[in-house]
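Heads up, one of the protein chains got dropped from this complex, but the rest are sitting where they should.
After this line comes chain A, so read on.
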Amino acid sequence: MPLPGGELAKRELHFFWLTDCSGSMSINGKIQSLNNAIREAIPEMKKVAAENPNAELLVRALKFSDGAEWHIEDAVSVEDFSWEDLEADGVTDLGEALSLLAGKLDSAEMTNRGLPPVIVLVSDGQPTDDFESGLEELLSLPWGQKAVKIAIAIGDDADMDVLNKFIDNPELEPLKANNSEELTAYIKWASTEVVKSASTGSSEGAVEESDNVALPAQPQPHSDTDDDSDVDVF
């Protein structure tokens, strides 16, 4: 006999890439390193998703430079997820990107039955638009507050203060990638270990302000890249 109740469903886990495609990302192969890193992480991401059949991992991507637009607007199941290269040109309208993201987090697609979304912001510079307004819009939403927000800085020019504000969690810091190898490691960590933690659905007593998904330890940077000619230094 059928089980009591209506249709059953896995819990959705929405994953968002928020990628900086400003002109500076074309310097020292940063944009191509990012494209490669995301592409390399896909098989591991699929593996992690397969290990938890009670979570449905759905991926979207948003890019920002002169304005912001969806790179992948409709959520794609991780099983069908592939990566088309981004190109770099223009300024860094991060505020607009956060506003666009907020619109999606506030939509009917994001029910409170889902697992906390994971948002990974990758940037190499400073916002050129009204970042604070975009951030305020994002953090005013329940899922904007409760999402697991990870920030990866590429090179020395990224604005760490802005990335910290985006993370909005005193226990987490932006990851700083100084070369393509570190970027790959961080992208992999965010798209596998963080996803793994967010998909357990384990509850927490709300005893501290920062209580949300318990995240794994952040990866440590590699430093022995001097002799490796395959590694782009940012």
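Here is the rule we go by: a residue touches a chain if its C-beta (ideal position, glycine included) is under 8 Å from a C-beta of that chain, and two chains touch if they have at least 3 such contacts; residues count from 1.
Going forward, contacts and distances are computed from a predicted model.
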item: Hidden chain of the complex, named as in its UniProt record, picked from "PPM-type phosphatase domain-containing protein", "Spermidine/putrescine transport system permease protein", "ABC transporter ATP-binding protein" or "Phosphopantetheine attachment site domain protein"; value: "PPM-type phosphatase domain-containing protein"
item: Touching the absent chain when the full complex is considered, from A:A55, A:L135 or A:A177; value: A:A55
item: Option touching the unshown chain, where A:G67, A:G103 or A:P216 are the choices; value: A:P216
item: Listed residues A:R39, A:K146 or A:K188, member touching the removed chain; value: A:K146
item: Residues of chain A (touch criterion as defined above) contacting the omitted chain; value: 3-11, 51-55, 111-113, 116, 142-143, 145-146, 171, 200-207, 211-214, 216-217
